[in-house]
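Of the protein chains in this complex, all but one are displayed in their positions.
A and B are the chain letters, set down in written order, and residue numbers restart from 1 in every chain.
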Amino acid sequence: MRITRRMPTAVVGTLVVAALSLCACGSDSSGDDGNVTLNVQLFGSFGYKESGLFDEYQKQHPNISIKFTSVQQESSYWPKIQSQLNAPSGVGDVYAAEVSRIAQVTQNQADRWVDLKTLGAGDLESDYYEWKWKAGTTSDGKLLGLGTDIGPLAICYRKDLFAQAGLPTDRQELAKTWSSWQAFLDVGKKYKEKAPRNSAFVDTAGGLYNAILGSSVKQYYDEGGKPIYETNPAVRDAWNLAVQAAQTGLTARLKQFDEAWNKAFASGSFASIACPSWMISYIKGQDKNGSGKWDVAPGPGVGNWGGSYLGIPKNSKHQKEAYDLIRWLTAPDQQVRLFRDSGIFPSSKVAAARSEVADAKDPYFNDAPVGKIFSDVAQNLPVAVHGPRDGSVLDIFNNGLLSIETQNTAPDKAWQDTMKNVKNILD
Amino acid sequence: MFKARRRPGQGSAPYLFIAPFFLVFAAFGLFPILYTAWVSLHEVDLQNPDEARWIGLENYRHLFRSEFFWKALENTFTIGVISTVPQLCMALGIAHLLNYRLRGRTFFRVAMLMPYATSVAAATLVFAGLFGRDFGMINWLLGQVGIDPVDWESGRWTSQIAISTIITWRWVGYNALIYLAGMQSIPADLYESAAIDGAGRWQQFRYVTIPSLRPTILFTIVVSTIGAIQVFGEPLLFGGVSGHLGGASRQYQTLGVLLYDEGWFNYKLGYAAAVAWTMFLIIVAAVVINTTLARRRWRNGA
Partner (left out) sequence: MTGPDRPQDVRGAGTASPRRRPWRSRPRRGRAGPLTYLVLIGLTVVSVFPLYWTLIAATRSNAEINSVPPPMVPGPNLLKNIDLAYDEIDLTKAIVNSLIVSGTIAVGTVMFCTLAGFAFAKLRFRFRSVLFGLTIGTMMIPPSLGAIPLYMMMVELGWIDHLQAVVLPTLVSAFGVFFMRQYLVEALPNELLEAGWVDGASTFRVFRSVVLPIARPAMAVLGMLVFLQAWNDFFWPILALTANNPTVQVALNNLGQGYVPDRSVIMAGTFLTTVPVIAVFALLGRQIVGGIMQGAVKG
């Protein structure tokens, strides 16, 4: 039997298709004419596209074209780019790194990111908040990320619901009343007494816990990089306060960034939330009819939640062009624009000092002086010790608290489970 | 004219027939799998894969001592049973209905496949909304008959039932179609003979349809078992931000989700590879048990 005789045309067809698809007909990212395409990988929203920054940069630099990809969830973004970072040849030229990852970058991945000081970033140091700059620097002084924004914490609250429950609604008065986190919980208990139906004082125990812990210098790791989550009294105290909130029914028992939590902004299921500056836009987006109902007051402590950096992978073929881009994106002018458009708080002291930021008032939040509230916090933030797995550990603690809130787990058991889960990650 | 030749269908032809499949598999299936087996013998951090450390079978030892693994195994089993057994029975029934002479036959058959055509993300989102604690429609319906709202996602059985509902919804039409294709090949005279012998519709179903469908049913059982052991998308997306953990206390974390969690959240690639290989071995064992049991039962039933 001859093999070649009358092979089914379909088989031949398929092989041809396969052969065609094997031809790697792709385009190179830089032609000989000096045109460069920069591949920017981001997560969530940095506001660059919304504020037209990419378009403007491309107009100013006609030979640069920017292709940007954004993954909504940071927790999906980070593993995805690991393979790209570790590949021999690059896919991206600019990568974002959230503050919960930056220690991983500076401590364990220094060989994969470009030291931005070699490209000229050293002269920017005085522009930034000291703690923000330090977090992006390795122990031997290499700068691996330029800070984009920060998330100083205040308390966003529903003025109308507070009024219904007989609580004071003036933000200065409230700030004085809740001078400590325990006092905050006490306000919550008063709220509960006369609160409208189905309305809890605060959204989640986890959010509360994170805000409380945010004032501490040492959180899950010590300066030597050793995990101290189990013994650090700051962790225990924050946990205990959050447990108190959960067990006295002060929380709405939701999961942050879930559908139900999104809906809860408008429905009034919770009356207050530990509020980083980027949450301002979030609230406006979720509660379109909420103008005038919400307000912002300084909280009991100073904490930070979120904020990111932009870095350049060593395997990028266009490091110089990428650096020019990120330097421009994080320049004070642009940071001010982002604050104006999306409420993203600048990581640059210079930008924060400008009047468009420092004196900003938000009509949605009853003309609250958001600029002042957040920059006061930003200036007093401690230089916190970051660890490589901060984000993951926080996630576990949140789940432990959620289990108390929604599954009636005993706090001791929840603590044990949390310890087990954290050990599972860190070992 | 009869040519004296080797019996046709032997020789090299069969190998050529299976060659395309195996070639593609060798390149894109086999090699990565073997490499992953290699990875499972190391400690590898997703963020620093170059610093892999040889640890032999330590990952597997850790796995078998881990309460998370056993919990995930248990969850996989319970979700697997709840989402497969009723589903296949319903699929048989639906296929039977679709086999009748129907007006709008094509319409119904196409409609049954719509769930399979819906993306996992969109479907799970919709169902997660339905099963929502505060605003979900199912709780609203329960409220109409005086039952308190159920926190579907937090409870162990409630979350597993919800997830199984999503899985059943997605796959019942698919399996019904497979059964239907099989039913089409049953000769009508079998039914006629049975009818003549006095068998009613139900008996015809039981004594003609189902036995003739045996190979097909076994096929769907095997495929469903494999799918059930690997189930990953539905629990992950159902849980939203805590989906990768399978709920605040891992109440619906399946093996597939555990794999994803260890690899993509804890960045322990070596450990995740060990989970993957263990899943593979479990699947093999389950399929072997399935087919042996089925064969034996059929042989005994003969």
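As a working rule, contacts are C-beta pairs under 8 Å (C-beta built on N, C-alpha and C of every residue); 3 or more make two chains touch, one makes a residue touch a chain.
All figures in this text were calculated on a predicted structure; none of them were measured in a lab.
The chain omitted from view is touched by exactly one of B:81, B:117 or B:293, namely B:117. Residues of chain B in contact with the chain left out of this view: 1-3, 7-10, 13-15, 17-18, 20-22, 24-25, 27-29, 31-33, 35-36, 39, 46, 49, 94, 97-103, 105-123, 126-127, 135, 169, 173-174, 177-178, 180-191, 193-194, 197-199, 201, 203, 207-208, 211-212, 215-216, 219, 222-223, 226, 230, 232-233, 256, 259-260, 263, 269, 272-273, 276-277, 279-280, 283-284, 287, 302. By the touch definition given at the top, chain A reaches the unshown chain through residues 1-2, 5-8, 10-11, 13-14, 17-18, 21-22, 24-26, 39, 41, 44-45, 47, 49-50, 67-72, 76, 80, 83, 87-89, 91, 262-263, 266-267, 278, 281-282, 284-286, 288-289, 342.
Operating definition for what follows: only the chains that are shown with their structure count from here on.
Centre-to-centre separation between chain A and chain B, using Cα means, comes to 36 Å. Of all residues in chain B, those touching chain A in their complex are 5, 8, 11-13, 16, 20, 46-50, 66-68, 125, 128-129, 132-135, 151, 153-155, 240-242, 244-245, 248-249, 251, 263-267.
Chain A makes touch with chain B in their complex at residues 1, 3, 11, 14-15, 75, 79, 82, 85-86, 104, 108-109, 198, 255-260, 263-264, 267, 269, 392, 395, 398-400, 402-403, 406-407, 409, 417, 420-421, 424-425.
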